[in-house]
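Complex shown without one protein chain; remaining protein chains in place.
Lettered A and B in written order, each chain numbered from 1.
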Amino acid sequence: MSEEQHAASHDGDHHDGDHHDDHGTHHSDYVKIWKYLVVLLVISVLGPELEIKWLTLITAFGIAFVKAGIVVKYFMHLGHAPKYVTYLSATALALMVLFFYAVSPDVRMHEGQRWENLAAKAEVQRGLAEGSGHHDEEGHGEEGHGDDGHHGDDGHHGDDGHGEASDHGADGHH
Amino acid sequence: MAFVPIANTRSAAGMPTGRLAVWWVIASEIVIFGGLLAAYLIHRLGHPEWANYAVHTNTMAGAVNTFVLLTSSLSAVLAHKAAEEGNGKKAAWLLVATTVGAGMFLLIKSFEWTYEITHGYTIQTNGFWAFYYTAAGLHALHVIAGAIIMLVIAADAYKGKYLHRVELIGVYWHFVDLVWIFLFPLLYIAK
Partner (left out) sequence: MEHHDPHVDSHGDGHHDDHHDQGFWEKYVFSTDHKIIGLQYMFTGMAMAIIGGFFSYVFRMQLAFPGIDVPGFGMVSPGEYNALVTNHGTIMIFWVAMPVLIAAFGNFLIPLMIGCDDMVFPRINRLSYQVFLLSALVLIFSFFVDGGAFGGAWTAYPPLSAKAQYNLTAAGSSLWLVAVALEFVAFLLGGINFITTLMNSRAPGMRWHDIPLVLWMIVIASILFMVSVGPLIAGAAMLFMDQNIGTGFFDPNRGGDPILWQHLFWFFGHPEVYVVLLPAMGIVAEVLCINARKKMFGYKLVLYSVIATGVLSFFVWAHHQFTAGIDPRMANIFTVTTLLISIPIAELCFLYVATLYGGSIRFTTPMLWSLAFVVEFLIGGVTGIYLGASGMDIYFHDSYFVLAHFHYTFYPIAIIGVFAGVTHWFPKMFGRLMSEFWGKVHFWGTIIPFNIIFIPLFFLGMAGQHRRIYIFEHVAGLAQPHLQDLRVLATAALVVMLLFQAVFLINLFTSMFRGAKAGKNPWRASTLEWTTPSPPPHGNFGGNFPTVYRGPYEYSHPDHDEDFWPQDEPPAA
């Protein structure tokens, strides 16, 4: 069965020489790595206890990146795969970063050059006012809240009347 | 007996076909989860009040689940090592251990969610909770799918068949672990 032979990999299957021995020598001490990961996990859980915001961010997300790197390198053996695999994964991630930064000006911001997202701002105010209580706001009377549309015109059907519709009583933000 | 085409045995790109395919699957999953999480992050940064909503997630449950998944990743990679050494039975048991980890993850999550839902934090409650259930839910679906496939591969490995697949499901499983490594701080710690 070629597949068993594939697993044992004694033929010249792979570009980087004898696959089997390669992995034999490069199997790390997985238990030790696991211990490191657990320690990092504990730190990231304890981080918020110190109540210092920037420190929490570092322990939470910084450690997440470190743990991710460890899993990718030692468990997934990305370093042993041909380089294009790394480039492929990096490209996918880069595209997600692009997506984040390109969409943020429209969605994360609730106001910009000559527009204001009144509905979102109202929602934020409502949420902050209620504090940490939980919401039960089905049927918020959506229609009454100005528009479901985002910027004072209705979604993508922006006709010629584009310019004037967007000054929703905003104060000339630039 | 499954028909394996000659096509499957060639490796002009320098990697066995199965492993190449799994990395492509992972690339497509990166953009699925990446898109969802980017959308979440964009909203989260624009809605400071979500920090108040996020207070109610169960950090301890999330942390234990992180530990469970890390440990299951350990057993998955040990299974890979065993398969490499030709020890199908050991690989199979280690894969079963990994699925036990998956089961524990899902169990803890179901208790966690039951508590949250019965205390009024449902998917319709607000934007934060909608993303919370969607992101964790999508992840859980991948856990379930991965566990099922893993059991099938374990059954084969026990009989000494298709041992190369142990590594492949392992790589997928590590990715599932990776997603959770980021979900945990995003949903449970950033409060």
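In the analysis below, contacts are C-beta pairs under 8 Å (C-beta built on N, C-alpha and C of every residue); 3 or more make two chains touch, one makes a residue touch a chain.
Keep in mind the model is a prediction, meaning the values are calculated, not measured.
Contacts of the undisplayed chain with the visible chains, over the whole complex, involve A, B. In the full complex, subunit B contacts the hidden chain through residues 1-15, 17, 20-21, 24-25, 27-36, 38-39, 42-43, 47, 50, 123-124, 126-128, 130-131, 134, 138. Residue positions on subunit A in contact with the hidden chain: 2, 5, 11-15, 91-92, 95-96, 98-99, 102-103, 105-107, 112-113, 115, 117, 119-120, 122-123, 127, 137-138, 140, 142, 145, 148-153, 155-160, 162, 166, in rising order.
Methods note: only the chains that are shown with their structure count from here on.
Averaged C-alpha coordinates give centres for subunit A and subunit B that are 16 Å from one another.
On the side of subunit A, the complex with subunit B involves touching residues 2-4, 6-8, 13-16, 20, 23-24, 27, 30-31, 33-34, 37-38, 41, 44-45, 47-48, 56-57, 60-61, 63-64, 67-68, 71-72, 74-76, 81-82, 84-85, 88-89, 92-93, 95-96, 99-100, 103-104, 107-110, 120, 123-124, 126-128, 130-132, 134-138. Chain contact summary for the complex, subunit B toward subunit A: residues 4, 9, 11, 13-16, 19, 23-24, 26-27, 30-31, 34-35, 37-39, 41-43, 45-50, 52-53, 55-56, 59, 63, 66-67, 70-71, 73-74, 76-78, 81, 83-84, 86, 119-121, 124-126, 160-164, 170-171, 174-175, 177-178, 181-182, 184-185, 189-191.
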